[in-house]
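Just one protein chain is left out here, and the rest sit where they should.
Letters A and B mark the chains in the order given here, with residues in each chain numbered from 1 onward.
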Amino acid sequence: MEHNEKADITRKAPAMHRKWGMAIDLDKCTGCGNCSLSCAQENNLPMFEDDSDIPKRVFYLDLMKVTNDRDAQYPNVGVVYIPKMCQQCEGNEPSNPKPPCVSVCPVVATDVGDDGVVSQIWSRCIGCRYCQASCPYEARAFNWWKPDYEGRFKESLNPEVSVPARGTIIKCTFCSHIWKRERDRAVANGELDINAVLYTPACVSACPTNAMVFGDLNDPNSEVSRLSRDARAFRLVHSIDEKPADEQKRLRGIKNYPNPKVYYLTSHQWIRDMMRFK
Amino acid sequence: MKKFIDLLKNEFNSYSRNIKITLAVLFALVGLFIIFGIQILFWGLGYTDMSNLYPFGQWIIGDLGLVALGGGAFTTGFFLYIFRNDKLEPIINSTVLVGFLCYLFTFVFLVFDIGQPIRAWFGYTYPNWGPGLMPQSMLTEVVWCLTFYFLILCVELLPVALKHKVLDSIPFLKYTGHYLHKIMWIFAAAGTFLSFFHQGSLGGGMWGEMYAKPVWFDHFYFYVTIVGATAGGTSFMALIAYSAGKVMKKEVVPWETFQSITFISGIMSIVYLAFRAINVYRMASVFVPAVDRSFMDLWGGIYGFWMLVAEGLFAVAAIVLLVVKKFRSQERLMLAGMICAIMTSVMSKLIVVLHGSSTPNFPWRPFAEYAPSFQEWAVMLGGLACMALIYMWAAKYLPLFPHLHKHEHEEH
Partner (left out) sequence: MKKIDRKDFLTLAGGAVAGGLAGTVFSGAPIDALQWLVEWTQDQYRPLDGREHYLRSVCDACPDRCELSIRMIDDRAVNIQTSNSACPVGQNALQLMYHPERIPQPLKRDGRKGSGKWTTVTWDQALTDIASKINEKIQGNKRHLIAGINKDYNLTSALLDRLIAALGSKNSYYEAGLEAITTSSLGGVPQYNFENTDYILSFGARILEGWGPSGSLLKAFRGWKARGTKLVMAETNRSRTASMADEWVPVKAGTELFLALGIAYVLIREKGRNSGGAGFANWVTYISDYTPEQVSSITGVPAEKIREIADAFNRAGRPVAVSGRGAQGISSSSAEITAVYALNSLVNSPAVTLKKHTGLGTPPMSQGAAQAYSSAEPKKGLDDFIKNGEFELVFINEANPVHRSVFGSDMKTKLGNAFVVSFAPLVNDSALYADYVLPSLSFLETKTTAGDAAVAPYAQARHAGQAIIDLAGKIEEIRGAFNWQSYTDLIREGSALGAAGNFAFNNESLKSQITLLKKLLSEDRNYPLSLIPYELPMLGDGDGLAFPYILKNIDGNTYSKKKLWVMINRQTARDQGVSEGERIDIESSRGEIGSVRAHLTDTVAPGVVAIPLGFGQKANTKYAEDKGVNPKEIMNAEIDPLTGNADWWLTRVKID
């Protein structure tokens, strides 16, 4: 009986209650770069002979090297690598997410899903770069040149991610295609509840020190949710988080805030200090 | 073929030396425009100096500037047809043509600026309208407004074009032109209405929507740009007609027309200055501190605070020179005033794009730099040269300045 019930695809799909988020423990991150390498491989990022024109570089995961040169002198300086991808902002109202980039797109090439992930349709984008200008985290990359893959490099491309055209914006989608792959697999096994399927993005699965944790922020028992409430947690350049609750409420009445779904953890005060402009 | 070349040769030789040089330069620029335009369209935007950190560059400044200044056509039309300021009658044909060219070339620059021009029609088929009455994406609004309003300009231009001696000889077209002219006030009103939206969207709303970028975010900027367009645009229309008169060495537009339009520009500059002050105050006191940044620290790098100071000074100068009759009635000061009013508008666009894009998003990043590449200059200047050539052609073959013809008839 139960089997039949599961196989009944006409049954109404259960409502989504996932909200994917990430927590990155900078105390554990050595800056090895495996996340970025794995991301590039999984997402078929374009390969260039000379990728040293950094402002035009196409990548999702930027391993930002941050020092506190601004505030300190030798020997009180520190070095940290901050892996930064799309922060999957949601705006002030989580029930009605409004990332800065979604509302500005003239052709609905980017949207926010009910799982909180900001999507991007390569083939819809007309390349106006309005979303890029609106993004406070520099998370979106524009294909200034045609993505080209020399010779045999083509053989290592992932068929689940299409190659973008020149002149379009691409971005990190928390490897949504892996989730789709996992869901397809679950459906093939008779599982129809979308909420039953978990997955791991490429960067997280490549992290050798387990510094990156991925999961459902809506599930209070998930590790990522626990970490997001940790005292060491902060979000990139999001100073409103440090204010008292009523002040936060007042400020949110004045304007929207990005409210990213990627949390960083550190026990170093200097890293938190570097998140503020002086 | 040989005949045709000879025809061109004779045509070219029939002009004075100054015009010959001007034409040569303009055609050279158009040549560059074509060559590098093809490069940009076929091989991508990699040849520009725009980047992921600096997504908007020179062409956007051009778009914003042309839209703002071209908006003067509607303001002038509005004052002429709705407020019945008949002093503006002699300049209206010229302003309509300039407005038409400005919007046409806004489209052209936009086509170069987007990465996938071949997908530009997605703006009509997949508009990001959102749930409300107004489109959610300001760029959607830009595309639609620009389209409608470009169509209106076409209609407004039609009577002028129909006055061409060949077309004028066909009775049907002659009367069409005549009656279109009679109902032009409807189009002027609709155009002004759309213009308000459009100035707001491309000029102001576009930036006011980006709530995560403190360097841009303020809803009020919407109104600043609307007013800015009326102030700068009217002066721009006057300047174009003035320059045409200087080049043709004739009085193409009567003195009182200039006096009237520049006075309007001066008055609007006062409103602009007030609005801009409110905008700066709101940003400095509310929105920028709300994200724990200081307004002054947003200004840095090569595009510093001096740009805002310069904008303010230009506005004040425009007000003094254009509002006070004693100054306005002196030709040189009037000219200076017009230029100041235009520069106010241009400066505000430079600030929004150059300074806005250069401000860092992360505290450890320096201010970004941008130096337009040769291709960007070629397309930009080439586009402007195209506009100039079309205007010159129209000045020669169309009744752009009815005042001139009146005089010529009187002389005969």
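Assume a residue touches a chain if its C-beta (ideal position, glycine included) is under 8 Å from a C-beta of that chain, and two chains touch if they have at least 3 such contacts.
Note that the coordinates shown come from a computational prediction; the quantities given were computed from them, not determined experimentally.
Student: Check the options A:N92, A:S119, A:N158 or A:N218 and report the residue that touches the missing chain.
Tutor: Looking across A:N92, A:S119, A:N158 or A:N218, the contact with the absent chain belongs to A:N158.
Student: In the whole complex, not just what's shown, which of A:Q41, A:N92, A:S119 or A:N218 touches the removed chain?
Tutor: Looking across A:Q41, A:N92, A:S119 or A:N218, the contact with the absent chain belongs to A:Q41.
Student: Which subunit A residues would touch the chain omitted from the figure, given the whole complex?
Tutor: These residues of subunit A touch the chain that is not shown: 27-28, 30-34, 36-38, 40-42, 44-45, 47-54, 57, 59, 63-65, 67, 69, 72-75, 77-81, 146-159, 161-166, 202, 205-210.
Basically, only the chains that are shown with their structure count from here on.
Student: Name, in rising order, each residue of subunit A that touches subunit B in their complex.
Tutor: Subunit A reaches subunit B through residues 53, 55-57, 64, 66-67, 70, 89, 91, 100, 103-109, 124-130, 132-138, 140-146, 165-169, 236-237, 239-240, 251, 254-258, 274-278.
Student: Which of the residues in subunit B end up touching subunit A in this complex?
Tutor: Counting only subunit B, the residues touching subunit A are 43-46, 50-56, 113-117, 119-120, 122-123, 126-128, 130, 136-140, 142-143, 206, 209-213, 217, 286-287, 290-294, 297, 357, 361-364, 368.
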